[in-house]
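Left out: one protein chain. Kept in place: all the others.
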Amino acid sequence: MSLEQLYQQVILDHARQRHGNTVPISGLPEVPRPPYFGHSHQVNPTCGDEITVEVERREEDGRIVLRWDGQGCSISMASASVLSELAQEAKPDEVAPVMAGFQALMHSRGQGAPDEELLGDAAAFHGVSRYPARIKCALLAWKAFEDALRQASADYPDENGDRSTGAGRNEED
Amino acid sequence: MSLEQLYQQVILDHARQRHGNTVPISGLPEVPRPPYFGHSHQVNPTCGDEITVEVERREEDGRIVLRWDGQGCSISMASASVLSELAQEAKPDEVAPVMAGFQALMHSRGQGAPDEELLGDAAAFHGVSRYPARIKCALLAWKAFEDALRQASADYPDENGDRSTGAGRNEED
Amino acid sequence: MFDAAEVERIRNDFPLLGHYQEQEAGGRRLAYLDSGATSQKPLSVLEAEQEFYERRNAAVHRGAHQLAVEATEAFEDARAAVAGFVGAGEREIVWAKNATEALNLVAYGFVNASAGLGGPEAERFRIGPGANLVITEMEHHANLVPWQQVAAHTGAELRVIPVTDAGRLDLERAEALVDSATAVLAFTHASNVLGTVNPARRLVDLARAHDAVTVLDACQSVPHFGVDLPALGVDFAAFSGHKMLGPTGIGVLYGRAELLDALPPFLTGGSMITTVDYQQASFMPAPQRFEAGTQPVAQAVGLAAAARYLAETGMDRIAAWEEHLAGRMLAGLQEIPGVRVIGPEEIGQPGDRLATVAFDVEGVHAHDVGQFLDERGIAVRVGHHCAQPLHRRFGVTATTRASAYLHTTEEEIDVLLGTVAEVRGFFLR
Partner (left out) sequence: MFDAAEVERIRNDFPLLGHYQEQEAGGRRLAYLDSGATSQKPLSVLEAEQEFYERRNAAVHRGAHQLAVEATEAFEDARAAVAGFVGAGEREIVWAKNATEALNLVAYGFVNASAGLGGPEAERFRIGPGANLVITEMEHHANLVPWQQVAAHTGAELRVIPVTDAGRLDLERAEALVDSATAVLAFTHASNVLGTVNPARRLVDLARAHDAVTVLDACQSVPHFGVDLPALGVDFAAFSGHKMLGPTGIGVLYGRAELLDALPPFLTGGSMITTVDYQQASFMPAPQRFEAGTQPVAQAVGLAAAARYLAETGMDRIAAWEEHLAGRMLAGLQEIPGVRVIGPEEIGQPGDRLATVAFDVEGVHAHDVGQFLDERGIAVRVGHHCAQPLHRRFGVTATTRASAYLHTTEEEIDVLLGTVAEVRGFFLR
């Protein structure tokens, strides 16, 4: 596989123009936290890169509001940006299959054909699955998102959200 | 080399009929210690065998009185017995060349021809020098003896004894 | 069980055995009866290491380059293979330099936890003067001295389960010694001196009833019969590569995932931290948290090849063959006047005795026995076999120990027996 297939233009573009990348409120004591809120800080131990993802469930309709910040390689930054685009204002049970699909794609060892309809821009990451050392990069934001969403959904009064995201206790850290 | 050359009859005989092997007084609190006295306990760490050698310098003439006890292989026991025979009632400066000669023989890697006149029965150990793992056995008693003699000689009023045995401080333990 | 032809086939896989056979004038073989100390290596193990160095050698878990990826894969595949060999999960296998380090790792976990390190999750490893640590009288120094050190650091009491004259654990006394203040029950699965195989499940149940952590010294079991560590229920277990056909320089710690993640780190340095500044560090989950610095990578690959070789040969068949040899050795030794076996004199039930037999020859020191056997091409171990207190308990300072493995022949056992029978005649001449 060529480098161009790994680093598709859409990845490089997202890495530069990052969707949803903004200062997280969890670090700002003066900002009050929304009622259905979760945040997760993840470190990629291989490289030391890190990301923080914050998720709110909008009170009125339960839809996702996502914020993130971090530093890392183009793949991790682009992946966070794409995730943000896909999840922003979505319902948790709309996002669940995307998350599962992206996970599966990353573990396909270059064999899987991405479902472009489901994954949108995230399909561009299919080349990453051939590079074991980079899979963690692509999944970093998603892992943080999953964790934050679980927290945000813990007390949100709809079973759907709970079921589809495997919500547990609200464990803020 | 054959086993018979390593285990000469004189070695096996000494191993059974041990010269100078008796209970050391250093373990008996009720027995008073002679004025010029040293004792040394040595362990062969490879096997855990041990020996205690006690040396007195006789007040009247400075000659050596030796006692030892221990347990170990035939080579270590025979070597202690031979040493005892050679050193008993000898003057330190008579024993010094024997000690040096025996040391040298043990480190000769089977090359040295033993000086039988100097070494007496100790010459029978020449085969041991071919077996690196057994050299420590043969030297165990000699090492303890050297240490004990040094202690016994520390305060004995003749420079000869001091010089020839490399005496240092009387470090009883 | 094997037949003679199969043992010959197996012998051909071991270059050292073949080499010795060639060398010796008159075709005399080396009877290597010292596998209990360290085993010989089949060619497949040497080749696996060599292949790694020649094609895939690079730093693992670090580099982004292709070679590093391949090295990492080889390394983690090795972990999976060794984990599978003892029924464990991959995350439950930590590489060490030898079994001794693996046991020290657990012991220092207690020391560090008790000094306040390791955060709240290390709570169950914190002990003090009221606690006790229970070991057995038949422990190798590797499973004795580290616990003495823990006792010295924490003020805990060290208790010892006695061994009967027949060479078995006194289980009644065990039940009295393990109590609610017991923090650790550390015991060997099989004794490297007596050859006794201990009833691990029963001891684990005893420990669990009192909430004690179990630490199994599996050095002499994993190489010789099939062991499923999770099925035994032990919390930690240690074994060595070099005793199971693998390379020197590698050992294994098994730990139940839940405990391993809670144990404070031991060696610290690179590749085991998540973030660090100049004043503090946070640590990765197990197994990485215990694998500081460059690991014995080629050795892990070699050990995996050894585990594969053993599994393919079949642990049950190996165990059956060795039991057969053990029976022959025990029966033969007991017929020789002046020879006393230290340890169980016969196989009680299948699987309760290794083909590792220590014995005393009346009137002849073990080192002299060993020298005599060596002269006849028989390699055995002599001394206290790193179990000094156990020898003291049996009233000896040293024994001669013959230990068989899958490549040992009946003929070798017979040569041993015949030669031992000559020993007293030579030395007491």
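For clarity, chains are labelled A, B and C in written order, and residue numbers in each chain start from 1.
FYI, a contact is a pair of C-beta atoms (placed from the backbone, for glycine too) under 8 Å apart; a residue touches a chain by one contact, two chains touch by 3 or more.
Since this is a predicted model, take the numbers as computed values, not measurements.
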Partner chains on view for the chain not depicted: A, B, C
Contact with the hidden chain (one of C:H19, C:R317 or C:R429): C:H19
Touching residue (missing chain; options C:V145, C:A181 or C:A320): C:V145
Residue among C:A292, C:A320, C:I336 or C:L428 touching the omitted chain: C:A292
Sole contact to the chain not displayed, among A:K91, A:R134 or A:R150: A:R134
Residues from chain A at the interface with the omitted partner, ascending: 2-3, 6-7, 9, 12, 46-49, 71-75, 131, 134, 137
On chain C, residues whose C-beta touches the chain left out of the figure: 15-16, 19, 30, 32, 34, 37-38, 40-41, 46, 49-50, 53-55, 57-59, 62-68, 96-101, 103-104, 108, 112, 115-117, 135, 137, 140-146, 148-149, 152-153, 158, 160, 240, 242, 247-251, 267-271, 273, 275-281, 292-299, 367, 370-371, 373-374, 378-383, 386, 388-389, 392
Missing-partner contacts on chain B, residue numbers: 43, 45-46, 48, 131-134
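Operating definition for what follows: only the chains that are shown with their structure count from here on.
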Chain at maximum distance from chain A, centres defined as averaged CA atoms: B
Chain pair with more C-beta contacts, A-C versus B-C: B-C
Centre-to-centre distance between chain B and chain A (centres being mean Cα positions), rounded to whole Å: 79
Rounded Å distance, chain B centre to chain C centre (Cα mean): 39
Whole-Å gap between the CA centroids of chain A and chain C: 46
Multi-partner residues of chain A (at least 2 other chains): none
Multi-partner residues of chain C (each touching 2 or more other chains): none
